[in-house]
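I have placed the structure first, in the form of structure tokens, so that the comments after it can refer back to it.
Removed from the display is one protein chain of the complex; every other protein chain stays in position.
Up next is subunit A:
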Amino acid sequence: MNFITTKDDLLHSVNIVQKAVSNKTTLPILEGILFKVMDNTIYLMGTDLEIGIKTELPGKINSQGSVVISAKLISELVRKLPDDDVFLELNENYILNIKCLNSEFNIQGQNGNEFPQLPEVHSDKEISINKELFKSMIKETIFSVAKNENIPILTGELIEINDGIIKFVALDGYRLALRQGKINDNIELSEVVPERTLSELYRIASLSTLDSVQISHTKNQILFRLGQTHIVSRLLEGEFMNYNQIIPQNSTTKVKVNVAELLSSCERASLMVRDGKSNLIKMNFINNILEIKSNSEMGTVNEQIDVEIEGESIKIAFNSTYFIDVLKIISDEEILLEFTTSVSPCVIKPNQGSNYTYLILPVRYIDH
């Protein structure tokens, strides 16, 4: 194996595939990145057997071959190289010689043929989705994915496509986040993608200059393609919770509120919440005023916001974190809050349209 590339290209490619490299593995070879030259293309690949990332590296090829190099070492090394052409040559015993200006490295590698292959995802139908929409769909739902593994299926997000509408759904038992958008393909799909895949995808998509992401899937794998970069991930097995059943359709109280005001009030109220004891903020919607209270042994806080209330007044308490998480990622100026009782969920919807639906379950407490 012998090829020439530039430092910038090499760094970019290493950064992409490194995201799939696991640092805790029982298989030592998985701690490395595969460099492979085949069919006039230079490939870089990393995997932890759950996610695999493969990308192409532009460069001038002299001969074929493959080697696995420690991901940690190569990324550190490339980052510190001078800004110039890089010459890579594989010698005997899997020693990779790297030259760049006056620097020369000889790195011990491993046999490239021992590296696991990426699973093949062949599907007739490929869905194309706008990259910016795809990114915001991930960002606006991913915080609601379950952190613990009690219900394994909830550690992923449901991607559902139906009638030209794509939906991302995440829920962790205490809250639900649903984001939807339009696509042009008329395809049906309903799969659960692990949280980690999506968060890596978000980062890789941010690095990419392309406009769209292509998605295709087989029975238990899903492939995301951004130009020459392929991200293959295992899908979560099992049935996702029927989220439509959880979202209440009717409400007795509707509140229109300014997002920025509500967020900063909530954040101030949560200042009283430190290191446990109580993480509650109590909301009282009455006479077009929202009163937010919070108290702990540190002190008390009382906030008031002008709102538009339609329907009955209501007193309800929430875990402040859940509320703040949602408010932080909403870019609209105003939203609608919908309530039924003080122990049933609060639904957050846009004032216009139906791009997103968030649902937060309240906290039951006894007012002394």
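Just so it is clear, a residue touches a chain if its C-beta (ideal position, glycine included) is under 8 Å from a C-beta of that chain, and two chains touch if they have at least 3 such contacts; residues count from 1.
Here is the rule we go by: contacts and distances are computed from a predicted model.
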{"item": "Chain left out of the displayed complex - its UniProt protein name, from \"Cell shape-determining protein MreB\", \"DNA mismatch repair protein MutL\", \"Dihydroorotate dehydrogenase B (NAD(+)), electron transfer subunit\" or \"Energy-coupling factor transporter transmembrane protein EcfT\"", "value": "\"DNA mismatch repair protein MutL\""}
{"item": "Contacting the left-out chain in the complete assembly, out of A:Ile29, A:Ile107 or A:Leu361", "value": "A:Leu361"}
{"item": "Of A:Leu158, A:Leu262, A:Leu280 or A:Ile309, the residue in touch with the unshown chain", "value": "A:Leu280"}
{"item": "Residue among A:Asp163, A:Glu239 or A:Glu297 touching the omitted chain", "value": "A:Glu297"}
{"item": "Omitted-chain contact residue, chosen from A:Val14, A:Ile33, A:Ala71 or A:Leu176", "value": "A:Leu176"}
{"item": "Hidden partner interface residues of subunit A, rising order", "value": "148, 150-151, 171, 173-174, 176, 241, 246, 273, 275-280, 297-299, 317, 319, 343-345, 361-366, 368"}
